[in-house]
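As you look at this complex, bear in mind that one protein chain is not there, while each of the others sits in place.
Up next is chain A:
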Amino acid sequence: MYGYIVKRMLMLLPTLVGAAILVFLLLRLVPGDICLIKFGGEGAYADPEQIKQCQIQLGLENPIYVQFWDYMKGFFVLDLGTSMWTGKDVTYEIGVRFQLSLQVAIMATLTSVIIAIPLGVISAAKQNTMVDYVVRGFSIAGIAMPSFWLGILIILGLLIGSQEMFGRPWMPPINYEPIWVDPAHNLSQLIWPALATGYRYSAVATRMTRSAMLEVLREDYVRTARAKGLIEKVIVNKHALKNAMLPVVTIVGIEFAFLMGGLVVTEQVFNLNGLGKLFVESVTQSDYTLTQALVMLVVMIFVVMNFVVDVLYAWLDPRIRYS
(Lines give C-alpha, C1' and ligand atoms only; values in the text may rest on other atoms or scores of the structure.)
Protein backbone atom coordinates (compact mmCIF):
# COMPACT_ATOMS: atom_id res chain seq x y z
CA MET A 1 0.00 0.00 0.00
CA TYR A 2 2.81 2.46 0.93
CA GLY A 3 4.65 1.79 -2.33
CA TYR A 4 1.44 2.45 -4.22
CA ILE A 5 0.90 5.76 -2.39
CA VAL A 6 4.50 6.94 -3.03
CA LYS A 7 4.23 6.04 -6.72
CA ARG A 8 0.98 7.96 -7.05
CA MET A 9 2.46 10.98 -5.24
CA LEU A 10 5.46 11.14 -7.57
CA MET A 11 3.10 11.30 -10.51
CA LEU A 12 1.63 14.57 -9.18
CA LEU A 13 4.70 16.70 -9.94
CA PRO A 14 4.76 16.51 -13.77
CA THR A 15 1.01 17.08 -13.79
CA LEU A 16 1.40 20.29 -11.81
CA VAL A 17 4.31 21.58 -13.92
CA GLY A 18 2.43 20.83 -17.16
CA ALA A 19 -0.64 22.65 -15.85
CA ALA A 20 1.46 25.66 -14.81
CA ILE A 21 2.98 26.00 -18.29
CA LEU A 22 -0.39 25.57 -20.00
CA VAL A 23 -2.08 28.13 -17.75
CA PHE A 24 0.63 30.72 -18.38
CA LEU A 25 0.45 30.33 -22.14
CA LEU A 26 -3.35 30.27 -22.35
CA LEU A 27 -3.74 33.39 -20.22
CA ARG A 28 -1.40 35.35 -22.48
CA LEU A 29 -3.53 34.41 -25.47
CA VAL A 30 -6.67 35.90 -23.95
CA PRO A 31 -7.14 39.55 -24.96
CA GLY A 32 -7.33 42.18 -22.20
CA ASP A 33 -5.06 44.53 -20.32
CA ILE A 34 -5.45 44.83 -16.56
CA CYS A 35 -4.23 48.45 -16.59
CA LEU A 36 -6.78 49.47 -19.18
CA ILE A 37 -9.52 47.69 -17.24
CA LYS A 38 -8.38 49.20 -13.95
CA PHE A 39 -8.25 52.80 -15.07
CA GLY A 40 -10.70 52.91 -17.95
CA GLY A 41 -13.00 49.94 -17.51
CA GLU A 42 -15.88 51.99 -16.15
CA GLY A 43 -15.71 54.25 -19.16
CA ALA A 44 -13.57 56.90 -17.54
CA TYR A 45 -10.81 58.38 -19.63
CA ALA A 46 -7.52 56.77 -18.79
CA ASP A 47 -4.38 58.74 -19.46
CA PRO A 48 -2.05 56.65 -21.71
CA GLU A 49 0.87 57.66 -19.47
CA GLN A 50 -0.99 56.28 -16.46
CA ILE A 51 -1.62 53.01 -18.31
CA LYS A 52 2.07 52.80 -19.20
CA GLN A 53 3.14 53.42 -15.60
CA CYS A 54 0.80 50.71 -14.44
CA GLN A 55 2.19 48.23 -16.98
CA ILE A 56 5.76 49.00 -15.93
CA GLN A 57 4.81 48.64 -12.26
CA LEU A 58 3.25 45.21 -12.91
CA GLY A 59 6.08 43.97 -15.12
CA LEU A 60 3.82 43.65 -18.14
CA GLU A 61 6.29 45.61 -20.27
CA ASN A 62 8.78 42.74 -19.99
CA PRO A 63 9.01 40.23 -22.85
CA ILE A 64 6.88 37.11 -22.46
CA TYR A 65 9.88 34.84 -21.82
CA VAL A 66 11.01 37.07 -18.93
CA GLN A 67 7.50 36.98 -17.45
CA PHE A 68 7.43 33.20 -17.91
CA TRP A 69 10.82 32.78 -16.23
CA ASP A 70 9.70 34.93 -13.26
CA TYR A 71 6.51 32.94 -12.99
CA MET A 72 8.23 29.55 -13.05
CA LYS A 73 10.86 30.72 -10.52
CA GLY A 74 8.05 31.77 -8.21
CA PHE A 75 6.27 28.46 -8.80
CA PHE A 76 9.26 26.40 -7.74
CA VAL A 77 9.95 28.40 -4.58
CA LEU A 78 6.20 28.49 -3.76
CA ASP A 79 6.03 32.28 -4.15
CA LEU A 80 2.68 33.02 -5.78
CA GLY A 81 3.32 36.77 -5.95
CA THR A 82 0.85 39.61 -5.44
CA SER A 83 -2.50 40.26 -7.09
CA MET A 84 -2.10 42.70 -9.97
CA TRP A 85 -5.49 44.21 -9.12
CA THR A 86 -5.25 44.76 -5.36
CA GLY A 87 -1.51 44.51 -4.77
CA LYS A 88 -2.17 42.13 -1.88
CA ASP A 89 -0.47 38.75 -1.54
CA VAL A 90 -2.16 36.13 -3.69
CA THR A 91 -2.05 33.70 -0.77
CA TYR A 92 -3.99 36.24 1.32
CA GLU A 93 -6.53 36.86 -1.46
CA ILE A 94 -7.11 33.14 -1.88
CA GLY A 95 -7.00 32.39 1.85
CA VAL A 96 -9.88 34.78 2.54
CA ARG A 97 -12.09 32.88 0.09
CA PHE A 98 -10.77 29.39 0.64
CA GLN A 99 -12.36 28.79 4.03
CA LEU A 100 -15.79 29.78 2.72
CA SER A 101 -15.53 27.59 -0.37
CA LEU A 102 -14.20 24.70 1.68
CA GLN A 103 -17.05 24.96 4.15
CA VAL A 104 -19.70 25.12 1.41
CA ALA A 105 -18.07 22.19 -0.39
CA ILE A 106 -17.98 20.10 2.79
CA MET A 107 -21.56 21.00 3.73
CA ALA A 108 -22.81 20.29 0.21
CA THR A 109 -20.92 17.00 0.09
CA LEU A 110 -22.33 15.96 3.46
CA THR A 111 -25.84 16.96 2.35
CA SER A 112 -25.37 14.99 -0.80
CA VAL A 113 -23.98 11.87 0.88
CA ILE A 114 -26.67 11.93 3.57
CA ILE A 115 -29.35 12.09 0.89
CA ALA A 116 -27.77 9.99 -1.84
CA ILE A 117 -26.57 6.82 -0.15
CA PRO A 118 -29.73 5.87 1.75
CA LEU A 119 -31.96 6.83 -1.19
CA GLY A 120 -29.77 5.00 -3.72
CA VAL A 121 -29.67 1.88 -1.57
CA ILE A 122 -33.45 1.94 -0.89
CA SER A 123 -34.17 2.56 -4.55
CA ALA A 124 -32.06 -0.43 -5.59
CA ALA A 125 -33.43 -2.67 -2.88
CA LYS A 126 -37.01 -1.73 -3.86
CA GLN A 127 -36.38 -1.79 -7.60
CA ASN A 128 -39.42 -1.06 -9.76
CA THR A 129 -41.71 -0.29 -6.83
CA MET A 130 -43.40 3.03 -6.07
CA VAL A 131 -40.51 3.90 -3.70
CA ASP A 132 -38.03 3.39 -6.54
CA TYR A 133 -40.08 5.55 -8.91
CA VAL A 134 -40.30 8.38 -6.36
CA VAL A 135 -36.54 8.28 -5.66
CA ARG A 136 -35.76 8.22 -9.38
CA GLY A 137 -38.10 11.15 -9.95
CA PHE A 138 -36.46 13.04 -7.09
CA SER A 139 -32.98 12.44 -8.46
CA ILE A 140 -33.88 13.24 -12.09
CA ALA A 141 -35.41 16.52 -10.90
CA GLY A 142 -32.17 17.26 -9.07
CA ILE A 143 -30.10 16.69 -12.18
CA ALA A 144 -32.45 18.76 -14.34
CA MET A 145 -32.61 21.68 -11.93
CA PRO A 146 -29.57 23.98 -11.98
CA SER A 147 -28.30 24.80 -8.50
CA PHE A 148 -28.45 28.54 -9.08
CA TRP A 149 -32.11 28.30 -10.08
CA LEU A 150 -32.90 26.29 -6.99
CA GLY A 151 -30.93 28.93 -5.05
CA ILE A 152 -33.10 31.71 -6.46
CA LEU A 153 -36.22 29.72 -5.56
CA ILE A 154 -34.92 29.23 -2.03
CA ILE A 155 -34.27 32.96 -1.58
CA LEU A 156 -37.63 33.96 -3.02
CA GLY A 157 -39.31 31.25 -0.96
CA LEU A 158 -37.67 32.56 2.21
CA LEU A 159 -38.55 36.17 1.38
CA ILE A 160 -42.15 35.46 0.54
CA GLY A 161 -42.60 32.75 3.17
CA SER A 162 -41.25 34.91 5.98
CA GLN A 163 -43.41 37.82 4.81
CA GLU A 164 -46.50 35.62 4.85
CA MET A 165 -45.72 33.95 8.18
CA PHE A 166 -44.08 36.69 10.22
CA GLY A 167 -45.14 39.84 8.42
CA ARG A 168 -41.60 40.79 7.50
CA PRO A 169 -39.37 39.42 4.74
CA TRP A 170 -36.15 37.61 5.60
CA MET A 171 -33.32 36.32 3.49
CA PRO A 172 -29.99 34.71 4.39
CA PRO A 173 -27.15 37.07 5.36
CA ILE A 174 -25.10 38.26 2.41
CA ASN A 175 -21.86 38.84 4.30
CA TYR A 176 -19.70 36.03 5.57
CA GLU A 177 -18.74 35.42 9.17
CA PRO A 178 -16.49 32.43 9.97
CA ILE A 179 -18.23 29.67 11.90
CA TRP A 180 -15.97 30.19 14.95
CA VAL A 181 -16.88 33.89 15.09
CA ASP A 182 -20.65 33.65 14.72
CA PRO A 183 -21.95 30.10 14.16
CA ALA A 184 -25.61 31.15 13.82
CA HIS A 185 -24.82 33.83 11.23
CA ASN A 186 -22.47 31.49 9.39
CA LEU A 187 -24.88 28.58 9.21
CA SER A 188 -27.89 30.71 8.34
CA GLN A 189 -25.90 32.01 5.37
CA LEU A 190 -24.27 28.81 4.13
CA ILE A 191 -26.92 26.19 4.76
CA TRP A 192 -28.96 27.37 1.76
CA PRO A 193 -26.27 27.24 -0.93
CA ALA A 194 -25.14 23.92 0.57
CA LEU A 195 -28.69 22.60 0.17
CA ALA A 196 -29.05 23.99 -3.34
CA THR A 197 -25.80 22.47 -4.57
CA GLY A 198 -26.00 19.42 -2.36
CA TYR A 199 -29.36 18.44 -3.83
CA ARG A 200 -28.08 18.50 -7.40
CA TYR A 201 -24.94 16.70 -6.38
CA SER A 202 -26.95 14.10 -4.43
CA ALA A 203 -29.07 13.43 -7.50
CA VAL A 204 -26.02 12.26 -9.42
CA ALA A 205 -24.74 10.24 -6.48
CA THR A 206 -28.17 8.68 -5.84
CA ARG A 207 -28.36 7.36 -9.37
CA MET A 208 -24.80 6.10 -9.19
CA THR A 209 -25.45 4.37 -5.83
CA ARG A 210 -28.64 2.82 -7.19
CA SER A 211 -27.04 1.40 -10.33
CA ALA A 212 -23.93 0.20 -8.45
CA MET A 213 -26.11 -1.48 -5.83
CA LEU A 214 -28.25 -3.14 -8.49
CA GLU A 215 -25.12 -4.52 -10.11
CA VAL A 216 -23.69 -5.80 -6.87
CA LEU A 217 -27.00 -7.30 -5.73
CA ARG A 218 -26.89 -9.47 -8.85
CA GLU A 219 -23.41 -10.81 -8.03
CA ASP A 220 -22.90 -14.48 -7.25
CA TYR A 221 -21.70 -13.86 -3.71
CA VAL A 222 -24.93 -12.01 -2.91
CA ARG A 223 -26.95 -14.90 -4.29
CA THR A 224 -24.83 -17.22 -2.13
CA ALA A 225 -25.52 -15.04 0.89
CA ARG A 226 -29.23 -15.17 0.19
CA ALA A 227 -29.05 -18.95 -0.31
CA LYS A 228 -27.40 -19.20 3.11
CA GLY A 229 -30.53 -17.58 4.53
CA LEU A 230 -29.09 -14.18 5.51
CA ILE A 231 -31.67 -11.49 5.96
CA GLU A 232 -31.86 -8.84 3.23
CA LYS A 233 -30.79 -5.98 5.56
CA VAL A 234 -27.53 -7.74 6.41
CA ILE A 235 -26.91 -8.64 2.78
CA VAL A 236 -27.35 -5.07 1.66
CA ASN A 237 -25.53 -3.28 4.47
CA LYS A 238 -22.72 -5.71 5.16
CA HIS A 239 -22.00 -7.47 1.90
CA ALA A 240 -23.18 -5.26 -0.96
CA LEU A 241 -22.78 -1.68 0.21
CA LYS A 242 -18.97 -1.55 0.51
CA ASN A 243 -18.48 -2.93 -2.98
CA ALA A 244 -21.17 -0.68 -4.43
CA MET A 245 -19.39 2.35 -2.99
CA LEU A 246 -16.45 2.19 -5.45
CA PRO A 247 -17.99 4.31 -8.24
CA VAL A 248 -19.80 6.50 -5.68
CA VAL A 249 -16.48 7.40 -4.04
CA THR A 250 -15.20 8.56 -7.42
CA ILE A 251 -18.23 10.75 -8.03
CA VAL A 252 -18.12 12.23 -4.52
CA GLY A 253 -14.39 12.98 -4.79
CA ILE A 254 -14.56 14.63 -8.19
CA GLU A 255 -17.70 16.61 -7.34
CA PHE A 256 -16.08 17.85 -4.13
CA ALA A 257 -13.10 19.11 -6.13
CA PHE A 258 -15.46 20.74 -8.60
CA LEU A 259 -17.37 22.47 -5.81
CA MET A 260 -14.19 24.09 -4.49
CA GLY A 261 -13.88 26.33 -7.50
CA GLY A 262 -16.92 25.73 -9.60
CA LEU A 263 -19.78 27.32 -7.68
CA VAL A 264 -19.58 30.46 -9.76
CA VAL A 265 -23.26 31.10 -10.39
CA THR A 266 -24.49 29.84 -7.02
CA GLU A 267 -21.99 32.14 -5.34
CA GLN A 268 -23.47 35.05 -7.28
CA VAL A 269 -27.01 34.15 -6.22
CA PHE A 270 -26.12 33.92 -2.53
CA ASN A 271 -23.44 36.65 -2.70
CA LEU A 272 -20.76 34.28 -1.44
CA ASN A 273 -17.22 35.56 -1.48
CA GLY A 274 -15.81 32.22 -2.59
CA LEU A 275 -13.16 30.95 -4.96
CA GLY A 276 -15.58 30.78 -7.91
CA LYS A 277 -16.36 34.48 -7.71
CA LEU A 278 -12.67 35.29 -7.31
CA PHE A 279 -11.89 33.14 -10.34
CA VAL A 280 -14.35 35.03 -12.55
CA GLU A 281 -13.14 38.40 -11.26
CA SER A 282 -9.48 37.57 -11.78
CA VAL A 283 -10.09 36.39 -15.35
CA THR A 284 -12.25 39.37 -16.32
CA GLN A 285 -9.67 41.72 -14.81
CA SER A 286 -6.79 39.94 -16.57
CA ASP A 287 -5.14 39.56 -13.17
CA TYR A 288 -2.55 37.04 -14.36
CA THR A 289 -0.86 36.28 -11.05
CA LEU A 290 -4.13 35.63 -9.25
CA THR A 291 -5.65 33.59 -12.08
CA GLN A 292 -2.52 31.46 -12.36
CA ALA A 293 -2.49 30.81 -8.64
CA LEU A 294 -6.20 29.96 -8.62
CA VAL A 295 -5.91 27.57 -11.54
CA MET A 296 -2.98 25.90 -9.87
CA LEU A 297 -4.97 25.61 -6.65
CA VAL A 298 -7.86 23.97 -8.46
CA VAL A 299 -5.49 21.67 -10.35
CA MET A 300 -3.95 20.78 -7.01
CA ILE A 301 -7.35 20.06 -5.47
CA PHE A 302 -8.33 17.86 -8.40
CA VAL A 303 -5.02 16.03 -8.32
CA VAL A 304 -5.21 15.52 -4.56
CA MET A 305 -8.84 14.40 -4.73
CA ASN A 306 -7.93 11.94 -7.47
CA PHE A 307 -5.14 10.70 -5.31
CA VAL A 308 -7.45 10.32 -2.31
CA VAL A 309 -10.01 8.52 -4.47
CA ASP A 310 -7.36 6.16 -5.78
CA VAL A 311 -6.16 5.39 -2.27
CA LEU A 312 -9.73 4.84 -1.09
CA TYR A 313 -10.31 2.61 -4.05
CA ALA A 314 -7.27 0.59 -3.11
CA TRP A 315 -8.53 0.37 0.44
CA LEU A 316 -12.03 -0.66 -0.60
CA ASP A 317 -10.80 -3.14 -3.20
CA PRO A 318 -7.32 -4.53 -2.46
CA ARG A 319 -7.15 -6.07 -5.94
CA ILE A 320 -6.62 -2.56 -7.35
CA ARG A 321 -3.31 -1.88 -5.59
CA TYR A 322 -1.93 -5.28 -6.66
CA SER A 323 -2.71 -4.55 -10.28
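The definition used in the following text is that a residue touches a chain if its C-beta (ideal position, glycine included) is under 8 Å from a C-beta of that chain, and two chains touch if they have at least 3 such contacts; residues count from 1.
To be clear about the criterion, contacts and distances are computed from a predicted model.
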Exercise. When you check the chain that is not on display against UniProt, which of "ABC transporter substrate-binding protein", "Acyl-CoA dehydrogenase family protein", "Cbb3-type cytochrome oxidase assembly protein CcoS" or "NADH-quinone oxidoreductase subunit D" does it turn out to be?
Worked result: "ABC transporter substrate-binding protein"
For this session: Would you mind spotting which of A:Gln67, A:Thr91, A:Ser211 or A:Asn273 touches the chain that isn't drawn?
Result: A:Asn273
Exercise. Any idea which of A:Tyr4, A:Phe39 or A:Phe68 touches the chain not displayed?
Worked result: A:Phe39
Seminar exercise, completed: Among A:Gly59, A:Gly74 or A:Pro173, contact with the omitted chain is made only by A:Pro173
Exercise. Which listed residue, A:Leu12, A:Leu60, A:Leu102 or A:Ile155, touches the chain dropped from view?
Worked result: A:Ile155
Problem set entry | Touch residues of chain A, complete complex, unshown partner | 31-32, 36-50, 53-54, 85-88, 93, 96-97, 152, 155, 158-159, 162-163, 168-176, 268-271, 273, 277-278, 281, 284-286
